[in-house]
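Heads up, one of the protein chains got dropped from this complex, but the rest are sitting where they should.
Then we have chain A:
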Amino acid sequence: MVNAFESIRTKLVKVITESPTIKTFVLDCGGDFEFKTGQFVEVGLPGVGEGPFTPSCSHYTKNPIEITIMKTGYMTEKIHRITEGSEVILRGPYGNGYPLEKFEGKHVLIVGGGVGLAPLRSLFLTLVHDIERYKGITVCFGARSPEDLIYKEQLKEWAKIRGVKLHLSVDKVPKGQKWSGNVGVVTTLLKPLEFDVENTVAAVCGPPIMMKFTSLSLLEKGIKPSNLYLSMESKMYCGVGLCRHCTIEHYFVCKDGPVFTYDQFENPEAIWA
């Protein structure tokens, strides 16, 4: 029998500092690592712990893969301290990923906040790989401050891609930081946007409060609940629907998600309460 808890050993080949609290780790898996954009992996350090993270690279990138991690607790602080050449354990991929076949022929609106940009970067890069399959891609990203916005250099390149529109916002601009764009929570970017709601799918990922208000804002604009894709966060130990920690309503986030459509939940507002 396959042991669902077994990990593979990878080697850290590069660390990219994205913001004061966020780093991207480039991992050599020793061979092709197959995953679907939106799926997650359990990443950890031997004897320390592990946590669920979504690769932030395109799913066409099979090795090395990139994983963006925010420093939020014991394990992530330890992982932020490791150096190139260190061993990182990895298991997965788990979950469902984005159903890209349902995105075909549609306009894709991607809305992210904070470290929620990581799975959306994977989605974006995967979509861009076959951009002719989609009507266009609009990206709205937000961060707390200019210094907290990640993937800054790459975002500049994204904006140049034909068929892509990029909108950025920060909640506030502290003294000493430069910013010439929009200031306000990410939903302020959505208000002026005009799109064909019948033919638009939206993918949202970010802190719970951002997910909640972004969803409400998009529904108000007329996006169908079945076209509103949420990448959910929950406590996930096992990754395969055994430990029960990640249940939201009767779903296992790890197995039935982490990508859900808004209409799957009976009481979606309560899940972010």
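Throughout what follows, contacts are C-beta pairs under 8 Å (C-beta built on N, C-alpha and C of every residue); 3 or more make two chains touch, one makes a residue touch a chain; residues count from 1.
What we mean here is this: contacts and distances are computed from a predicted model.
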**Study point:** The complex's invisible chain, by UniProt name, from "4Fe-4S dicluster domain-containing protein", "Glycolate oxidase iron-sulfur subunit", "4Fe-4S ferredoxin-type domain-containing protein" or "Multiple sugar transport system permease protein"
**Key:** "4Fe-4S ferredoxin-type domain-containing protein"
Revision key, fill the gap. Of the candidates A:Thr17, A:Thr72 or A:Ser226, the residue in contact with the absent chain is A:Thr72
**Study point:** Contact residue for the chain not shown (choose from A:Asn96, A:Ser234 or A:Thr261)
**Key:** A:Ser234
Point to revise | Positions on chain A where the hidden chain makes contact | key: 1-6, 44-51, 70, 72-73, 76, 207-208, 233-235, 237-238, 240-245, 247-250, 252, 255, 271-273
